[in-house]
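Here's a slice of the assembly, chains where they normally sit.
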Amino acid sequence: MFSYRREVTIEWGDCDPAGIVFYPRYFAMFDASTAALFAAALGYNKFEMLSRFGIIGIPMVDTGAKFLQPSKFGDIISIESQIESFRRTSFNVLHRVLRGETLAIEAHETRVWAGRDLANPARIKGVAIPGEVKEAFGV
Amino acid sequence: MFSYRREVTIEWGDCDPAGIVFYPRYFAMFDASTAALFAAALGYNKFEMLSRFGIIGIPMVDTGAKFLQPSKFGDIISIESQIESFRRTSFNVLHRVLRGETLAIEAHETRVWAGRDLANPARIKGVAIPGEVKEAFGV
Amino acid sequence: MFSYRREVTIEWGDCDPAGIVFYPRYFAMFDASTAALFAAALGYNKFEMLSRFGIIGIPMVDTGAKFLQPSKFGDIISIESQIESFRRTSFNVLHRVLRGETLAIEAHETRVWAGRDLANPARIKGVAIPGEVKEAFGV
């Protein structure tokens, strides 16, 4: 399926006193990579995606990561992202981080295509992922 | 086994444009909770723990979280943390986030008790977890 | 004038490879301190403040800080915050960070009491700070 790869430079501020990436920063990078994956497939960015489809976001419901190799500031990593599967209101994403030829991290995400619950606007609920979004990924 | 609970106020800066916590922030909270768990068991903080045992940190090798309920700024959550198991050089931590009576998140971590590799100081390697650390947790 | 003091524990994830606080983290702490200052004066939190007065936030227009002493993870700092002055639609805040008896940081902020521009909802504009907010600070 459609995949997207981007390079990220590890910054000083991404790293902890051990000199390696503070792992929550990777999740922020993965969040940006998932946004970039959709933007690459759809041809417009997440801001426009949300307003076009009237959703409030694609919040995380389940995520995990295996950290195989640490990275330090100044390193340049590649993050390769792809949709693993679409369901009616949710989808899975896989991220692989490579440093040179070395696989450094494997991560997975389950996210929801989420709108406001009209019966209770304070609540968020899954809504059906539009066909044109799935089609943009070749599904 | 020994467990530790702390309350965290969700701040404006923890939240995203959907008004709910940007999930990488939870991992930063869990990292602080794991540090607080050790501090509560040992009686001194992580800074002293690292210098006392000559390690460079307790880096993450595997983590995951299920997000069952979102939280928004102003909410106060409880994070309950405990060691699930110790092995020779690594250990598992569980975190449960409660908002009132509601279980909001379940997370797990596998971390390594890590020193410098003396043969290659640029590398990090697992070292044996001291007996007195395990004893502090009643193991 | 009314002031508010809170203690903050410096976490591992707040620190950089030099082992001291990555300074952008202080600004996140100051943002939370300004929210806590208003909550202490008003008796309800920022979430309720925004919905009660129909504003979208109190965005920063000018800030600065002098970093006199670094702090490292495990340190406990006190952040003392107070309103320096209110104007019609904006206000100034001062923060002083103490580590023990030592003054570690002095910071100032100018923020706007901000609503949506009704003529252009994509824009943010200053609106008059309600009298009851100023009164809560004894102005």
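Going by the order they are written in, the chains are A, B and C; count residues from 1 in each one.
What we mean here is this: contacts are C-beta pairs under 8 Å (C-beta built on N, C-alpha and C of every residue); 3 or more make two chains touch, one makes a residue touch a chain.
All figures in this text were calculated on a predicted structure; none of them were measured in a lab.
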item	value
Complete-assembly copy number [criterion: all chains share one sequence; 3 shown]	4
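Assume only the chains that are shown with their structure count from here on.
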item	value
Which two chains share the largest set of C-beta contact pairs	A-B
Angle (degrees, nearest 5) of the CA superposition of chain A onto chain B	180
Centroid-based (C-alpha) most distant chain relative to chain C	A
Centre-of-Cα separation between chain C and chain A, whole angstrom	31
Geometric centre distance via CA averages, chain B-chain A, whole Å	23
Where chain B and chain C are represented by their mean Cα positions, the distance between them in whole Å	28
Multi-partner residues of chain C (at least 2 other chains)	12-13, 72-73
Complex interface listing, chain A residues touching chain C	12-13, 15-19, 22, 24, 72-73
Touching residues on chain B, where the partner in the complex is chain C	9, 11-13, 28, 31-32, 35, 45-48, 57, 72-74
Parts of chain A lying in touch with chain B, wherever the complex brings them together	16-18, 20, 22-25, 27-28, 31, 56-57, 59-68, 70, 114, 124
